[in-house]
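Apart from one protein chain that is not included, each protein chain of the complex appears where it belongs.
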Amino acid sequence: MYLTQYLLLAAVLFCIGVYGVLTRRNGVLVLMSIELILNAVNINMVAFGTYNADVGGQVFALFIIAVAAAEVGVGLAIVLLIYRNRRSIDVSDASLMRG
Amino acid sequence: MSIFAAAAAETFQPSDWLFENVWIVPAIMAASFLYILFFGKTFPGKDRVHYVGLAAITVALGFSLATAFMWVTQYEDNQSHGSEASSAFVGEGIVSTVEADEKEESSGASGQGCLAEDNRVGSLQAAGEDEYALGTGLLTDSGELAVEAGEDGKGEGHIKAKSVVRCLEWFSTGSFGGDTAQGSDNLTFNIGTIADGQSIMMLVVVTFISFLVHLYSTEYVKGDRRYVHYYAFLSLFTASMLFMVLSSSTLQLIVGWELVGVCSFGLIGHWWEEKPNSDAALKAFLTNRVGDIGLLVGMIVLFFGAGQTFDIETINYLAVHDGLSQTTMTVAALCLMTAVMSKSGQFILHTWLPDAMAGPTPVSALIHAATMVVAGVYMIGRLYPVFWFGLTIPGSSLNALAFVGALTVVGGGALAFVQNDVKKVLAYSTVSQLGYMVLALGVGAWTAGMFHLFTHAFFKACLFLGAGALSHACHHSFDMKAEMGGLRKRMPVTFATFMVGTLALVGVFPFAGFWSKDEILVGTGGFPSTNANGNYTLLLIMGLIGAAMTAGYMTRVIWLVFFGEYRGHVDPHDPPAVMKYPLIALAGLSVITGFLNFPSDWFGGLGTRYGLKFEQWVEPGGGSTFPVIGHGDSNLALAVIASLVGIGSAAFVWNYYQKLYAKDPNATEVTDGLRSRNKAAAGGYALLENKYYLDHLYEGAIADGTKGPLARAAYWFNQNVLDEIVNTAGRTSTVLGRFIYRFIDQGAIDGSVNLSGRGASESGGLLRKVQSGRIRQYASLMFGAATVLAAVFIVAI
Partner (left out) sequence: MLASVSLFAQATGNSWDLPANIAFGIISVIAIGAALRMVTTNNVVHSALYLLIVLASVAAVYILLGAEFAAATQVLVYIGAILVLLLFGVMLTRARLGGDEDLNYEQRWIGLGVSVLLFVVMTYSIWEQYGTKDEARLVGYEPQRTAEVADSIFSTYIVPFEAVSVLLLAALIGAVVVARRD
């Protein structure tokens, strides 16, 4: 087994996640793609932790999971708010921040 | 550690209990805060919620007075014992210095006490200080040092009591690598209290003023729409100020520092429905954040400099014994100075303090005059070795701290002349007086600075509460020119107390301000044969100018408010008893507190017997955790000169208004005076009226100014850097190409306009174009740019 194969798996998942973020219209689906990205990063964390025989990698993967939970909570709240105000969760429609 | 515990058990004194348990005082106030917060609204008749706060502050005041009494008694007892057999006394131990928490002892972590000598010695050894006496325990070691210092200093042989420190383990964590003072890989962070002269002095000041303000507020904010909220914040403020004052580690100090900032924010914006009030609160908060960055950086520098410890005593000890490098201390001192400048309203970051007067007047008295604003001064005093050696106070002819202080004295004083709002005059006067304190600490007159802090708290609180009484009577207005005048007969008690406060502030013999200000002027060492630490002639002159200004603007206030004809519309009268008695109490203290520290060569034998008590009680013994500092000799000629300068200035202003009154009883200023005839005078007045244009600088030049260049820079970056990178980057180029098309199309027009110099607002419009508001565009740009940057890094490295 090589460290490389885990890193490549993570890279593939990361890129798929980025693709999802950039192409999905639905706000909830965008959030899901972000979860995919975070998972890819987590694989890297754990793989390097094992590679260096250091629990730090695993600990930070746990922190990332916690932060991801917070992110989903706030993100969904925002999506719900947008839905409530605009009757649509198409992220392309949310362009009120235009300068 | 067990040796210390045994020593403590043998020499148990009743006072020890008080010193070790001072944490009770902030705890009482915190409990009061929580009670009011959760049960205030349902308290039987919520307009009586002040009973909770008053009861708590009364207990806290009693406790602090008892502690102060014990401290003083202990000192005096030590003198009588100590002169007979000082060595034996030292052997017994003055007080238990280190009281390890039982939990800590049982867990065997004895090497991690809050100031365990082993740790310091360990780190000193690491620093290569082998010649220092290492084997001795802290108790005898520093005890002897204290005595030596006393003998070296003045030959008085005073034995200074050691501070009593008590800590609990707060949390522990892994070290950040490198050498640590605690000598292991795990760092322990303690939370604890320091009881020494300085903190006990602050304890008394804070609880006393807070008590009077609680009392006064029952009438002043009666029927307010946020009465419960007000009392909750008063309790929280008192608790956090006490927490900060007693903190034994710099981390704890930061927590307290931020807590008082939050309370200040909440109370300035107490009536937030009005825009200026909420603006003032925000301004105070934001200005303080500028300084807080300095505080954080400074504390972190000290943390690593002192071998990864936040313990104040350890830091001080290392600073005194060359355990910290000169550079570390200089950098830390300068960073901490930023914090002092914002919190204690020093010049150029003072602008929030006058605006903070938007809060209720009792709050202004408590927070923005007597206690919170001196937090910066207190912090300097607490970490004095760092400032003393970092800024090389004894050796330099001018240092940043003293200069900032002196500039504040003069700059703040000048601003007070052009204000029409009585509270604003007092606010600028506070700025100016805080300048005196910082000046004193900057020139090495520690005791003078602390003593001025002490006396200033009383007379400035007296003046502020007096201003509150005026506003209470005059239709809630503070405008001296429109609503006041001739109040001397209508409000005799207010007049008398205000007058006492003014005399103390101006520094008229024998009021409190005279003694403290005189000591500061002596401490500059600019006057011949004062034997102070430095030789700061320029600062002495600035101090004298400040004294003249103080007399001048206070005379103006007195005249405009209490003399001449009444210009208001209501019928003013003295306030009710609960507001009157705090005024009287503070006025009384403004008279007598000065005598706590009169020079030892005054009044013949009385001076040697009772003089300089404040210095003896409050100043720590030099040598161990405090530098050995000299004290200036008081000088009668200097006192006379300072008094004459003040009286002359007051007489000048008085004469001006007398003449004015003779011409027109209702006039408040000369309409065809110097200002209309002389351009320079008019310019100077405009400069002062606009507060040196500092607000314009901050808002106009810095805040608005950064928008323009930033927009131009972003534009340039988009046009030149992104453009080229993206064009070569293959598939993403089309996205950005469309983007750039928009820029060339519309941006170029705006850009040429911009170049022709229409200024900041137009170029700000350019930045708008990037802000298309489309999330997808942002995301594509972000990922694309990050990828390109990553590729650049990979290729480059």
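For reference, chains read A and B in written order, and residue numbers begin at 1 within each chain.
FYI, a residue touches a chain if its C-beta (ideal position, glycine included) is under 8 Å from a C-beta of that chain, and two chains touch if they have at least 3 such contacts.
These numbers come from a predicted model, not from an experiment.
With the whole complex as reference, residues 1-9, 11-29, 31-33, 35-36, 39, 42-43, 46-47, 49-51, 53, 55-63, 65-74, 76-81, 83-84, 89, 92 of chain A touch the missing chain.
Seen across the whole complex, the unshown chain contacts chain B at 171-174, 186, 729-732, 734-735, 776, 780, 783-784, 787, 790-791, 794.
We take it that only the chains that are shown with their structure count from here on.
Note on chain placement: the centre of chain A and the centre of chain B lie 45 Å apart, centres being C-alpha means. Per the touch definition, chain A reaches chain B in the complex via residues 18, 21-22, 91-92, 94-99.
Of all the residues in chain B, the ones that touch chain A in their complex are 767-776, 779-780, 783.
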